[in-house]
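One protein chain is absent from this view; the other protein chains keep their places.
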Amino acid sequence: MSDKPKFAMYWAASCGGCEIAVLNIHEKILDVDANFDVVFWPVAMDAKYKDVEAMDDGSILLTLFNGGIRNDENEKMAKLMRRKSKILVSFGSCACEGCIPGLANFSNVDEIIDTAFHTLTTDNGSEFKLQTHYSVPEGEIHIPTLLPRLKTLDQVVKVDYYMPGCPPESHQIAAVIDLVIQVLQGKATLPPPGATIGVGNSTVCDECKRARNEKKIKYFTRIQLTHPDPALCLLEQGIPCNGPATRSGCGALCPAAGAQCIGCYGPAEGVMDYGSRLISSFASVIDGNTPQEIEKVIDGIPDPAGQFYRFSLAGSLLRGSKTVKSN
Amino acid sequence: MTDQFEPVIIGFTCNWCSYRAADLAGTARVKYAPNVRLIRMMCSGRLDPTFVMKAISGGADGVLITGCHPGECHYIEQNYKALRRFILLKRTLTQMGIEPGRIKLVWASAAEGVRLATEITKMVEEVRALGPLNWDHHNGHQPLAISHQPEEVAA
Amino acid sequence: MQRLTIDPITRLEGHGKIEIFLDEEGNVANTYFQIPELRGFERFCVGRPVEEMPLLTNRICGVCPEAHHMAAAKAADAVYHVDPPPAAKKLRELLYSGFYFTDHTTHFYALGGPDFIMGPDAPVAERNILGVIHKVGLEIGGKVIQARKYGHTIVEMIGGRKVHPCTSIPGGLTKGITEEQRKEIEQMGRWGIEFAQFSIDLFNKIVLGNKAYVDLIIGDIYTHHTYYMGLMDEKNKVNFYDGKVRVVDPDGKEFVKYAPKDYAAHIAEHVEPWTYLKFPYLKNVGWKGFVDGKDSGVYCATPLSRLNAADGMATPLAQEEYEKFYSTLGGKPVHQRLATHWARLIELLYAAERIVELATDPEITSPNFHTIPTEKPTEGVGIVEAPRGTLTHHYWTDERGVLTKVNLIVGTTNNYAPMSMSIKKAAEAFIKKGVVVNEGILNRVEMAFRPYDPCFGCATHSLPGQMPLQLTIRNAKGEVVEVVKRD
Partner (left out) sequence: MSDELNLENAEERIGVYVCHCGTNIAGIVDVPEVREWAEKRLKNRGVVLARDYKFMCSSLGQELIEKDIKEHQLTRVVVAACSPHLHENTFRTACKRAELNPYLCELVSIREQVSWVHTDKQAATDKAKAVLSGGVERVRHHQPLEPLRVPIHPATLVVGGGITGIQAALEIADAGRRVYLVEREPSIGGHMSQFDKTFPTLDCSACILTPKMVSAGMHPNITLMTWSEVTNVSGYVGNFVVTIKQKARCVKTDLCTGCGICQEKCPKKVIDEVYEAGLGYRKAVYTPFPQAVPKFPVIDIPNCTYFQKGTCKACEKFCPTNAIDFNQKDEEITVEVGNIVLATGFDLFDPRRIPHYGYGRLANVFTNLEFERLTNAAGPTNGNIVLRDGKTTPKVVGIIHCVGSRDRNYNNYCSAICCMQSLKFAHIVKERTGATVYNFYIDMRTAAKAYDEFYQRVLEEGTLFVRGRVAEVTDAARLPGEEGKLIIQVEDTLVGKQRRIPVDMVVLSAGLQSRHDSKEVAKLFGISCSADAWFIEKHPKLDPVSTMTDGVFIAGCCTGPKDIPNSVSQGSAAAARVLTYIDRGEITLEPVRASINETQCSGCRICNNLCPFNAILFHADRMVSEVNAALCQGCGTCVAACPAGAISGTGFSNEQIMSQIEGLLLLNLNGARTQEKEMAFA
């Protein structure tokens, strides 16, 4: 083992996009290799849980942890990585705020499993019952147990830094790796603990090229039902774009491609509840003063909870809907 | 206390109308249910939906939002913004499974102490009927430094 | 009784694990291939507006988000009964071909190829892309990175983002491409054709030139006589983006060809209580367990399956290779799973050729890339061919186009049953009484499912690729008697 600082990357309940995004920093990967001793990175190399367990606590300098905490194994792993790592980075939307899988917190686990095993094409004998510990003739085999709701990493362990995005943009990842390397060489200092890194200071509008005016929303429409002016703010054209509330850093890719921002970079600095910011700002500029007028405009948003908490439900103040049972 | 369920309701008031209505109810010795705890803001336009989320996640069984009557806002028109936010917020919360009766908007002018008191008592009974919300119980109670505190450490 | 646990990645990590039970003699009694996670997309997509599905289902898998993006977009078109303008369809297919190009390249050079280029028994430290670079020469590394970059660039140009594209909406796309972009894509496509041919030559030299490998490929160990499925154009040529689903039987005869909307009449999903993943099979043949043959509904959906199910390739160079493929391996259908790697290269070539075809289509830069839906949204099915198998999205909505029901049959899932079978067969072949379990065997077991390029991202969350293995041998009491690691 070299005496280079140790680096680890781990995924819990994630789609793997974060890993791809890291691979997409191309040449930069070699810098990682040059400056770090990569001790644990399931996708890229072989290493075993036991090896990590064997390491001294805090012996890994930097761990990028992506994926939400969906089952008991994710949770165990999160605690292990926390113990072993000096700096634990909550990497990607899933770990930071739950991301799309966090929408599962609108339902409880029973409903989720029940739905998945009662689709049109599923043929399940009425007696069918999923079992995490199952006895086969040869012995017992087991699969992990889903938690009552998907948790963000920082709801399970203390996190040192947050790096949002679905996935984080590769140029941001590269920048962060550069920073860490500079810190190692004493050329830079780490941001304050708890900081959000690899992002801009503002929100997506800051990077969006579209022209903007004072807002007065007379109606909300949907992207497929209109041909919006490509040069003008989408929100002003009634398309519920989450850009105003969403952390900058992506380069406003979606609005640039004619699509509304869906909020994958999460809330801006200091914001406690992403969805509330959107509810408040969208509502404030609705053009209507009577309940009737206002309701009519709001009817244009068919799924408010999904619209406002698309990526951040698991990390929101409410964590999920009322049906999410106790844990 | 009796063992009947006593809901806790957080009430947001504006400095110019509804808070003064509450004061007036006081000076007039109008009696109402003790379950509401009021927060004073300058204007109902200050109402940030985050406050409502915070109250619910912190264990409130209901939230009462009050302000000047439409057209009588001390800041001319800001209570309309409160109304717009309230309507959108309520729709969102309904999707989250929170009964509409738990979130109420009441206009009360500085002269309407009695009205405010009546509305409060009415709401307390409605929420009592709905039963405890106990959000913090099933979502892990948040201690004073809320977010980014591991919940089990907290709970 | 002894028990082997092959736990891809790590023991508690749980991205699919294999349980191998040995009888008292130490022969394989049974194997269980478990998928330990479920995210519940079918549940929480309900209530969402249908235009969000291409964005939400992206997040099912970060490796093939493009596939879900496309399937969702097509299902959404169907929900609105809207036919996107030709330019939109071509742009989507162009994006998709770019994705295929990257994905197949990655798999061959980083994941599948090394087994052959380096040899199954080479130490794992060498059996990876770096090893390949050392053996074949440094410039190849550059080429591979280049190829991945090009693919991503095409995806980003049309899809707006490198990972999780955002431009497909009901009725088409939110943007088109400029003439400059078109030129750039065309050039990348032409380079891609050369790269694909280079890769095929490499395969011929190293693999087909080596008798041991050829034997391994055509040997019985990696062979299953199953049904084969793939998406075909009207001439029964392989098409990734559009067409009808064609299934051929183990003898290569057409069993059925159905339109996406009819999928439910032909596909059903078997469930086992010990895994979160379901086992799709051909409804009209029936579920007979983890067995192959004409009477078992188990089918396979991989590059090999597509070639088996097709009458040929739609582009000239790929067609040549297609013919060479079957003449070399003794006619259709080819049941040897390891041949999938070769088949994948043929698809790589097709993808590159298709990129050039589409990039040179006069319509491709048309500003008419979206049709506003006018009909009432109801129900719709969208099917595309994901690299790892036929991908089906089926949505039901209310009159506002808000989802009320969802059904997803995702790529890798198609191959869950055959994969389980391959694993069992390999285990039986290599783990026999008296045989010391060693690295070579581990890898051979691994080689059994690597051809499927399993992406549990689609089914659970983990990534495809090299799955470092560990074998723990326990006696009947479950005590560890031997641990064989690969490091």
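Read from first to last, the chains carry the letters A, B and C; within each, the first residue is number 1.
Here is the rule we go by: contacts are C-beta pairs under 8 Å (C-beta built on N, C-alpha and C of every residue); 3 or more make two chains touch, one makes a residue touch a chain.
A quick note: this is a predicted structure, and the numbers were derived from the prediction, not measured.
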*What are the shown chains that the omitted chain is in contact with?*
A, B
*Kindly note down the residues of chain B that lie in touch with the hidden chain.*
1, 5-8, 10, 16-17, 19-20, 22-23, 25-27, 29-32, 34-35, 37-43, 45-48, 50-51, 54-55, 58-60, 68, 71-72, 74-78, 81, 85, 109-112, 117, 132, 136-137, 141-148, 154-155
*Touch residues of chain A, complete complex, unshown partner*: 96-97, 162, 164, 194-196, 201-206, 212-216, 235, 243-245, 248, 266-272, 277-278, 280-281, 284-285, 315
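Keep this in mind: only the chains that are shown with their structure count from here on.
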_Touching chain A and also chain B, the following chains_ = none
*asked:* Counting only Cα atoms for the centres, state how far chain B is from chain C in Å.
replied: 53
*Express in whole angstrom the distance between the two chain centres, defined as the mean CA positions of chain A and chain C.*
26
_chain C: positions in contact with at least two other chains_ = 47
_Residue numbers of chain B (touch at least two other chains)_ = 95
*In the complex formed with chain B, which residues of chain A make contact?*
106, 149, 151, 154-159, 194, 272-273, 275-277, 279-280, 282-284, 286, 288-289, 291, 294-295, 298, 301, 303-306, 308, 315-327
*Sites on chain A touched by chain C in the complex*: 11-21, 24, 26, 42-43, 45-50, 52, 67, 70-71, 73, 76-77, 99-101, 103-104, 106-107, 111-113, 115-117, 119-124, 128-131, 134, 136-139, 141, 143-144, 146, 166-167, 170, 222-227, 230, 253-254, 256-259, 262, 264, 302-303, 306, 310
_chain A-touching residues of chain B, taken from the complex the two chains share_ = 48-50, 52-54, 56-57, 70, 77, 80-81, 83-85, 87-89, 91-92, 95-98, 133, 135, 137-140, 142, 146-148, 150-152
